[in-house]
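Take this structure, written in structure tokens, and hold onto it; I'll ask about it next.
A single protein chain has been removed from this complex, and every other one stays in its place.
Read from first to last, the chains carry the letters A, B and C; within each, the first residue is number 1.
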Amino acid sequence: MTSDEKILSGDEVAKHNTRESCWIIVHGKVYDVTDFLDDHPGGSRIILKYAGKDATEEYDPIHPPDAITRNLHPSKHLGKIDPHSVKKVVKEITAEEKERQLRVENRPPLTECLNLHDFEAIARSVMSEKAWAYYSSAADDEITHRENHAAYHRIWFRPRVLRNMTNVDFSATILGQKSTMPIYITATALGKLGHPDGELNLTRAAGKYGLIQMIPTLASCAFDDLVDAAQPGQPQFLQLYVNKNREIVKSFVQHAEERGIKGLFITVDAPQLGRREKDMRQNFEDIGSAVQQKAGDEVVRDQGAARAISTFIDPGLDWKDITWFKTITKMPIILKGIQTWEDAVMAAEAGVAGIVLSNHGGRQLEFARSGIEVLVEVVGALKERNLFPNPNFEIYVDGGVRRATDVLKAIASGATAVGIGRPFLYAYSAYGQPGVERALQILRDELEMNMRLLGAQTLKDVVPSMVDARSITAHTTAVPEDRLYGSNYEGLQSAHIKEIKSKL
Amino acid sequence: MTSDEKILSGDEVAKHNTRESCWIIVHGKVYDVTDFLDDHPGGSRIILKYAGKDATEEYDPIHPPDAITRNLHPSKHLGKIDPHSVKKVVKEITAEEKERQLRVENRPPLTECLNLHDFEAIARSVMSEKAWAYYSSAADDEITHRENHAAYHRIWFRPRVLRNMTNVDFSATILGQKSTMPIYITATALGKLGHPDGELNLTRAAGKYGLIQMIPTLASCAFDDLVDAAQPGQPQFLQLYVNKNREIVKSFVQHAEERGIKGLFITVDAPQLGRREKDMRQNFEDIGSAVQQKAGDEVVRDQGAARAISTFIDPGLDWKDITWFKTITKMPIILKGIQTWEDAVMAAEAGVAGIVLSNHGGRQLEFARSGIEVLVEVVGALKERNLFPNPNFEIYVDGGVRRATDVLKAIASGATAVGIGRPFLYAYSAYGQPGVERALQILRDELEMNMRLLGAQTLKDVVPSMVDARSITAHTTAVPEDRLYGSNYEGLQSAHIKEIKSKL
Amino acid sequence: MTSDEKILSGDEVAKHNTRESCWIIVHGKVYDVTDFLDDHPGGSRIILKYAGKDATEEYDPIHPPDAITRNLHPSKHLGKIDPHSVKKVVKEITAEEKERQLRVENRPPLTECLNLHDFEAIARSVMSEKAWAYYSSAADDEITHRENHAAYHRIWFRPRVLRNMTNVDFSATILGQKSTMPIYITATALGKLGHPDGELNLTRAAGKYGLIQMIPTLASCAFDDLVDAAQPGQPQFLQLYVNKNREIVKSFVQHAEERGIKGLFITVDAPQLGRREKDMRQNFEDIGSAVQQKAGDEVVRDQGAARAISTFIDPGLDWKDITWFKTITKMPIILKGIQTWEDAVMAAEAGVAGIVLSNHGGRQLEFARSGIEVLVEVVGALKERNLFPNPNFEIYVDGGVRRATDVLKAIASGATAVGIGRPFLYAYSAYGQPGVERALQILRDELEMNMRLLGAQTLKDVVPSMVDARSITAHTTAVPEDRLYGSNYEGLQSAHIKEIKSKL
Partner (left out) sequence: MTSDEKILSGDEVAKHNTRESCWIIVHGKVYDVTDFLDDHPGGSRIILKYAGKDATEEYDPIHPPDAITRNLHPSKHLGKIDPHSVKKVVKEITAEEKERQLRVENRPPLTECLNLHDFEAIARSVMSEKAWAYYSSAADDEITHRENHAAYHRIWFRPRVLRNMTNVDFSATILGQKSTMPIYITATALGKLGHPDGELNLTRAAGKYGLIQMIPTLASCAFDDLVDAAQPGQPQFLQLYVNKNREIVKSFVQHAEERGIKGLFITVDAPQLGRREKDMRQNFEDIGSAVQQKAGDEVVRDQGAARAISTFIDPGLDWKDITWFKTITKMPIILKGIQTWEDAVMAAEAGVAGIVLSNHGGRQLEFARSGIEVLVEVVGALKERNLFPNPNFEIYVDGGVRRATDVLKAIASGATAVGIGRPFLYAYSAYGQPGVERALQILRDELEMNMRLLGAQTLKDVVPSMVDARSITAHTTAVPEDRLYGSNYEGLQSAHIKEIKSKL
């Protein structure tokens, strides 16, 4: 009889509720995590909170389903729990949570979401603070995060007129795969924080709308579940954080290839995952406030979700590894996170299938330039070296995209497609899968209209002369305001309606 | 006896109040619109609201008077209504509407409107929300709309002094027609939304002040009524959206020429009319809020007024059509909506009489550059090709003009005249025809003074060296602010009056 | 017996209180202004308010003392009023006025004014609204007015170190006259609006601090009173608006020369005085609100104080007049209001003694560039033509100066001295003559320190390489903000003090 066959009672488990002996229940199984406490990337405190209890609800959105079995020696898998013997942890519903649920009930109908911003506005209202903090946070002062969007505003269109725009076609081919739009759903972690179905929302909506989803290494859903959820012929990509243990990497990559993954996007901008202070600060609100630490206490800091889940990533990843990857898979390899023309040229010369110009959604290095700015630099440098255009080397950008105009600016500047991440997370956090579908429909509508207004029948017609990107490298700050002068200046008043006296 | 002679009673009409049999009354006539319901560009819902009833009041500001007869087969024209037999739809006056009417009563005297901004301020207070949303809305995030005005601020004057400015003359010749100012009233749709007299306000004020009005295809008033309202010798232009049915186009254009129209402005920047979200969102407030749609419902969206009225426009319009137009009319042909030097050169070579550099008031393609920015580019390119100046090819700009200084910047940069649209709509929405007249008087006063201060006796003296437009192409965004730094910084305080204690 | 010897009683005057027969009392004399009513630049309404009464208090701050005698035929000078026979117009003190007087009482001690901004802050609190509106108003949207100050912020210093700064000397020579600072008090109109002593505050403070005052044509004080108030050897300049009647001009100029005026500054940027809407709108508040005009009434508009007082100015002034001026006076002639290098070169070639680069405090042509920006252009152009430096041709700038740093930027860029206007008006409006003195002392303190920190012992050492003015021509506007994106973005929060519960 393996331990898995053993049946344990809730009372027995409940006795092991201390640092000295700490058992927890996850998905109906009992684990002895006593020795693991200090190795837990998220710290021991959060585990001890569930010592002797069922931790599934807390565990789920943060961990891939197999995280616990992968990390814990089989000898610590103690057996199954007798489901009738466990007292359900009655989760107290706080006043804040009640208000949140009321907001969920009062969401406007989906038809009132007219643009991608709207999903974010609703998501911010209906998500838990923890989930919002994780999704929306970025590096340091989040300047880079906002710059990603702002950079698009420094590019303006030069639209052509009097071209027959009866039919427009904005379908794209990405790594040889068909896509109905020059857009793919890029990889983002911890999908279940926003919605219980997590990344499955994206898989299903992508299938329905003919888009390609990039499956994240740090998905909340199991990789195979996401592949299984795809429709026949629906292409998927895989984003890869490279584990220090290359054997794990190899088996994961080869498994992905077997499952039909069409492109391997290796993240190269994250030798260490970022400090995201909004996420970190949220943890204090969540946990820390009860225990007042005295000034000067030793620092025992929760580093936020990003750090908690990423300690396996290898900071030693380098160009030699790329060569190695080519020996273990036939999938096209794309480097995600290139940020200079120098590295773009190296990538092209290294024979990879493409690059993603990205600063990781502004979540890694503060003051890393936006993907769209790097795109202008990279395309210029590749052209000089006759490396662009190049049918075997595609360029993608991500970060800050909210409108079809953003997408078309990237295409005109030389990108094959654009990755969109957070907006789809917000869409399903607010409305589930229908939210993602509506977001895709909006992008479609916007693309159709903007192609017409731009004078481009197909994406091939979206050419560099259709944009003026000369201001893209301007990083300006206003001279700090002269507040005394400003406070003395009295602004002009408009003509205005006479004051209306109420009648008695 | 034709159906038109038939007299129907209100009771009879009232029975046909369903989707299965839907009759409505418009301007005293009864129409069977049952089969038309699904073809209505504005959707069936709004018609069904008036099924069996008199729809005139709702119909009028949105449709040209002959829209219904043009679109409905004569067999569906059922006859006249017996006026005594119809119960007037008693329109409930909401509290909001009462407040609006009170604001109308309390408008400041017209003399307090000192500039064009003032009309907009008053109009915003006294217009219905629906009308305001339609007039003021623009594409996507309305960045382009605001850029149109802001772009003028990047041009500064280089005024000359010690010239005899006793007499200044700012009259202009536009397509051979005299105008008292280098300004024309450009075409805008749905004029009755703001005032029951609609575009007639403009016709009459233009006559009085010696300006040229461009009559819009989508006027609320009938074309002939607007022509009839002109004074003898008062020139008018026509703006044309090209219908897919070229026969309709031909007869409309030739009719216009017969009626004495002096210029045909063919809109080339609107193969599809824009999504204007302020307009679209207003519809939800108006209608949608009662029926709570479940998330995931099929999308049945009201696309706003612009889309509702424009499905006839041909997205296939191209340069060949311009050649065709020259065969059906002798009116000067002007292309409205040119946005690059490349198309400007093509237009000059195609032998049209002029172009309007315009992004359609920011209502079409978001991030299309402002007319004034394009002007600088276009004039430069035409000069290089010896196509400018050119007595047979005039250049106009529109979008964002609020002051005579804006007008003079455009003239100095090479424009023959400037189109102004929204400000006149706001002027009559706030004050009717006298509002437009005062707006024109203000422009006149400003022009006179600014010509003097600029050192220009006539428009010929308003030369390129009078402006510094070198910053016009700079599209800058500030580096996103460092909010933590900013929140820590404590601004300086002025010296201030000591706190005054009230005496007991 | 001349009419001046006649004595009239208050009762007799009081009978002439209609449009048909309108007498007023000013400074103890009685005038029949019936025929003058329609010629009054400020309109008849304001005179009729005082028909049959003593108008002195209203008259004084707006008119030079001799305005009435100059404009009215001697036959209309009816005689002296018997002072005992006039009922004093008891001026009702409004609640607003009481509050204002309370604020005057509660001004902070003068020592708390640490910079020129402070005087403006206090003046804004203690001046009448009318006076504030006139002094602070500027053209159109007042963009130029604010740009005048902002332009200085685009110039940054390149200070030198390790120079012996024990003694610094910032005295200047202006048109051969000594000044303790490279600053003069420039001409501004209607000085009594802010303080009963009007421009005399400036004359006296200038005498005490060794500065030169430029006496305005439109002073509230009589020219001779201002000259009489000067100390022996205290130099004064005269600003001249050129009257259409050149005989008046000639006698005024020659009189000024006889009184010892050291420089004649002819204003060349004001063929017509500006529309200043803050000033105009203030009039409605003051007068117009009682009489509700119906929309559409004929326009009878009060154009504000500036227009009211300036109808005599000749818009025909040109370069030929400058030649004529040289025949009627030996005073150095300076052209005030030059705004391009072209006119600067013409001025130098015309042999005048200097130019003031100025846009008239932003009160005339909106979007005229700031004096400091024009300075950089002018000096460059003059150098190219070997016209700079030139001991017989000095360059001044005015507009927007608030700090000694501004002054030193102008000096480094090639100016001989800088004119300051509004700040001194605010200083005496807030505190009378001591206010002006303290303002001068502050400038002195700032100059001394900044000369030291800049590494310049004398003004000759304040050289062009001490400033970086390369950004001066950049007229940038930010791309209009994306408000939806901005409203979704949640700013970071600092660590903060725990909420403190009140103890029960």
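Rule of thumb we're sticking to: contacts are C-beta pairs under 8 Å (C-beta built on N, C-alpha and C of every residue); 3 or more make two chains touch, one makes a residue touch a chain.
Since this is a predicted model, take the numbers as computed values, not measurements.
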item	value
Sole residue of A:Glu112, A:Glu199, A:Glu394 or A:Glu437 that reaches the chain not shown, by the stated touch rule	A:Glu112
Identified contact with the non-displayed chain, of B:Arg281, B:Lys409 or B:Arg452	B:Arg281
Hidden-chain contact residue, picked from the options C:Leu37, C:Ala67, C:Ile143 or C:Leu387	C:Ile143
Missing-partner contacts on chain A, residue numbers	102-103, 106-108, 112-114, 117-118, 121-122, 125-126, 140-141, 143, 268-272, 274-275, 277, 280-281, 284, 288, 292-297, 299-301, 314-319, 321-322, 335, 337-340, 342-343, 346, 364-369, 473-485, 491-492, 494
Chain B, residues in touch with the chain not shown (by the definition above)	115, 117-118, 120-121, 124, 132, 136, 141-142, 146, 149-150, 153-154, 277-278, 281, 289, 402, 476, 479, 482, 484-485, 487-490, 492-493, 495, 498
Interface with the unshown chain - residue positions in chain C	107-112, 114-115, 141-143, 146-147, 150-151, 153-166, 403, 405, 409, 431-432, 434-435, 438, 441, 445-446, 448-450, 452-454, 465, 468, 470-471, 474-478, 483-484, 487-488, 494-500
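Methods note: only the chains that are shown with their structure count from here on.
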item	value
Approximate Å spacing (C-alpha centroids) for the pair chain A, chain B	42
Distance between the centres, which are taken as Cα means, of chain C and chain A, whole angstrom	59
For chain C, residues contacting two or more additional chains	117-118, 121, 141, 277, 281, 476, 479, 482, 484-485, 492
